[in-house]
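Note that this is a trimmed complex: some chains were dropped, and none of the rest were shifted.
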Amino acid sequence: MTNRLRGIGLACAMFVLGCLAAFPASAADREKLLSEPGVYGTFAAFRIDPEWGRLEQSLRISQLTAMKGVVEQHREKLAIDTYLLRGLSDHADVLLRVHGTELKDAQQFLLDLQNSAFGKYLTSVVLFNGLTKKPNYVPGFSDQLKADLKGPSETGPYVMVMPIRKDAEWWSLPQAQRAAMMQEHTEAALPYQKDVKRKLYHSTGLDDVDFITYFETAKPEAFHALILALNKVQEAKHNRRMGHPTLVGTVRSLDQLIEVLAQ
Amino acid sequence: MTNRLRGIGLACAMFVLGCLAAFPASAADREKLLSEPGVYGTFAAFRIDPEWGRLEQSLRISQLTAMKGVVEQHREKLAIDTYLLRGLSDHADVLLRVHGTELKDAQQFLLDLQNSAFGKYLTSVVLFNGLTKKPNYVPGFSDQLKADLKGPSETGPYVMVMPIRKDAEWWSLPQAQRAAMMQEHTEAALPYQKDVKRKLYHSTGLDDVDFITYFETAKPEAFHALILALNKVQEAKHNRRMGHPTLVGTVRSLDQLIEVLAQ
Amino acid sequence: MTNRLRGIGLACAMFVLGCLAAFPASAADREKLLSEPGVYGTFAAFRIDPEWGRLEQSLRISQLTAMKGVVEQHREKLAIDTYLLRGLSDHADVLLRVHGTELKDAQQFLLDLQNSAFGKYLTSVVLFNGLTKKPNYVPGFSDQLKADLKGPSETGPYVMVMPIRKDAEWWSLPQAQRAAMMQEHTEAALPYQKDVKRKLYHSTGLDDVDFITYFETAKPEAFHALILALNKVQEAKHNRRMGHPTLVGTVRSLDQLIEVLAQ
Amino acid sequence: MTNRLRGIGLACAMFVLGCLAAFPASAADREKLLSEPGVYGTFAAFRIDPEWGRLEQSLRISQLTAMKGVVEQHREKLAIDTYLLRGLSDHADVLLRVHGTELKDAQQFLLDLQNSAFGKYLTSVVLFNGLTKKPNYVPGFSDQLKADLKGPSETGPYVMVMPIRKDAEWWSLPQAQRAAMMQEHTEAALPYQKDVKRKLYHSTGLDDVDFITYFETAKPEAFHALILALNKVQEAKHNRRMGHPTLVGTVRSLDQLIEVLAQ
């Protein structure tokens, strides 16, 4: 019952928090950042210092409110998505995905976040930087295959992020040979198009991996089957690293994330 | 003698704790979750912050009572098994195995657990997500071999959990060749069927390994002999990783686990 | 508004800090240290203890003022560049690049830094020592290629630092064969000369890698394309390690860095 | 002089501690546990939290006294040996070797130890579980070789523990071929029999290695020469891992260990 009362108090606080979303980013801009090539994507996963969880709830809520302000302010320029990893991943507690046209905007956002009272309890454990690009291999695919490559527009609640590093041999292969292998890869993935949303970021040089692969699904078993299918094609032999870490979590709006953390 | 008195006080507290098990999960549901395909299994191993152990015993007991409430509440939907790793494994102190039809239910349970007063002293050190599936290779086995594949229904007290990651070559082999190797594997394991209970989870894409293998036994030496036998078959050459970590511990009911931690 | 007021107070503090730059290093000396062979370069990346961020702002500003004094004092002998990694790299928060004619001068600077009040909250997480040398392979290149090898004189704001360790085979190859591969490498890099500034340090024996490669650019996508091009040449097969860690950040003057940290 | 007085106080405390050894394990039982096959050996290495060392000496001594009680109590069932690693190994401070007929008895001991006031400052950093078995290969050796295989009955003060993991090929070799290689191994080790005491534990499946090799010697240089000789035989090529960690320390009775820790 004590818990229930606290729950009600929390719900009120959450309501107030909900009203603070003062700078809604233009939906059109967000759409563009999430779909166009030439956009930078930064994935930042954090561990929350256990000490923070032991602070007074009212203090934690006021710190989360301030943090929310930081996020909303940067949403003017950036598309910011939030995820909860805790409970599905041992690497980190929360994940942020930040899209912008300049990497330094993402850096400024993360600086402001870490400089907030809540942010001073965050440890950065994984940070990947990537770039969206026009598809390398798709232009050579058949029209049928291109048409089939439409994924679901809505999905979640599950998110998976897997970094990939190719071996030296892969990069030395002629473009045609890589294209043939990527066509095999693409065809193997086709049956899962409608259940698993995918997005690819190129990150060679921008961190220690070559690609960041981002997935959303409502059916983890379909995602499992997809990765299994991808493991069986020839191109998989050129993965020097795949995962390590595989980040698994759920899509949560900022308010939902705050609600979990405020408890 | 001081110790003995404390022991009696503790026993009383334990008795009260025992009476709190207010939401017994249906035994039938649990049976189904533990035997059917298409069920998700999440393995979460935690380290307990040494600071927690230095708190007053009465505070620790009240925190464990609250934690028990969290577990019982989620047992409505989930089958939750608890294990003690401390003393047999250096990776973590306790292990939870959670079965459910939705990964997000396991996440919600682990969130509620980590949000409890006791949970705020837990660090997640290993988290594996897997999926139970119909056997891949067994359908092709002889009736005799299928019949032999009945393991013990009761076992423990020892538990071993070993993650496995296959190499790229394994996945590229034709199904028939993998099936032949798995038959050799299965035959090598047969002599240990009656002493060692096994359960397999598929986890490609859901974490950084391909399989989670779960074992229970009353005879660790039989388990040792089983793994030795499995190391000698051809399929073992395709294990890129086996163990690392190998989690070893004992099966403990929640009350037993609480009793150990309350001391 | 509270934030804005604090912001104004901070700006004043920053102004005072700005006036403290009492020992400007001779620009000519700096130019020499940054361009000549036979100069040592030490790269030191630090994590800031989260506790520091929770100290009173006035205390933090006074500690940063003292730290600035330490840096300025050593600028008499050393060229010291400062970078912010936080928000673009998970390895560390800040990076210092120190050029000098003696390694012990860099050590003395870093000792004095870590002995300052602020420095007592820094943990050294990456430290590379390198040496600038006359180009090994360039003398054999054509005049045209040599002429093309002029990079941009001004760049930033992005910085990338990648350590490289070659394999045993590389070192055992005849000089002519290595020179041929390095010519291929150089030609592949040419198209990115005007967008990406590069500097090479030799570090075999001075730390655990063979080279430290330093890059500055205003266009991270050009840097990405450069590394992709370098991955495709033959010489890349002899990289036993490239990155791990790849340090990514932005160039910040000492005052700019202090401003970020003071918040 | 202050030190000397404290030293005398300490000596008295030690004397009292010495009188507490209330449950001496039967020497015969200990002899059996240390010599027979089918016995489990658990190696647990701990780091002591530096904070503990800064507690008042009187408090530390009373905590060590309580810890001694825990050890003595479990010596009824278990053979417990204690070692000091600090100063010869960077992996841990102390090592316990526990022999028993049931792994769960070792777990219970380590639980009780970690639940003691002193134990709450211990972090488990290495834990190996092994099993003593009848020799695999010795039965096929010549009588002469068998006779030569008598090691020293008394030794120390040095202890070395090296875990070994064999490669996949090793396990797939026919028994005869492995036996031939083990005979070569045994003959190479013969010259060191009289200076180095050896004991072998099989641990496949019980932790992440295949063997735990335990050594005692008064002459570290003889042990060095032994391992060098073993590196030169064919079987060594099948060691995927040997050491990592190599634990090096000295044999210390519980009282001697307590004396070191009490300072």
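First chain written, first letter: the chains are A, B, C and D, and each begins at residue 1.
To be clear about the criterion, a residue touches a chain if its C-beta (ideal position, glycine included) is under 8 Å from a C-beta of that chain, and two chains touch if they have at least 3 such contacts.
Since this is a predicted model, take the numbers as computed values, not measurements.
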{"item": "Overall copies of the shared sequence [whole complex; 4 in view]", "value": "5"}
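Heads up, the rule we're going with is that only the chains that are shown with their structure count from here on.
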{"item": "Length of the shortest touching-chain route, chain B through to chain C", "value": "2"}
{"item": "Label of the chain whose CA centroid is most distant from the centroid of chain B", "value": "C"}
{"item": "Self-contact between copies chain B and chain D, residue sets same or different by half", "value": "different"}
{"item": "Distance from chain D to chain B - Cα centre to Cα centre, in angstrom", "value": "29"}
{"item": "Chain C and chain D: spacing of chain centres that average the CA atoms, whole Å", "value": "47"}
{"item": "Per-residue overlap in chain B, given as positions that touch at least 2 other chains", "value": "none"}
{"item": "Category of the chain touch graph - line, ring, star, complete, other", "value": "line"}
{"item": "In contact (per the touch rule at the top): chain pairs", "value": "A-B, A-C, B-D"}
{"item": "Interfacial residue positions of chain C with respect to chain A in the complex", "value": "50, 53-54, 84, 86-90, 157-158, 160, 162, 220-221, 223-224, 226-228, 231-232, 234, 236-237, 239, 243-246, 248-250, 260, 263"}
{"item": "Partner chain A, residues of chain B touching it in the complex", "value": "38, 40, 42, 44, 49, 103-104, 106-111, 114-115, 120-121, 123-127, 129, 131, 168-169, 171-172, 202-208"}
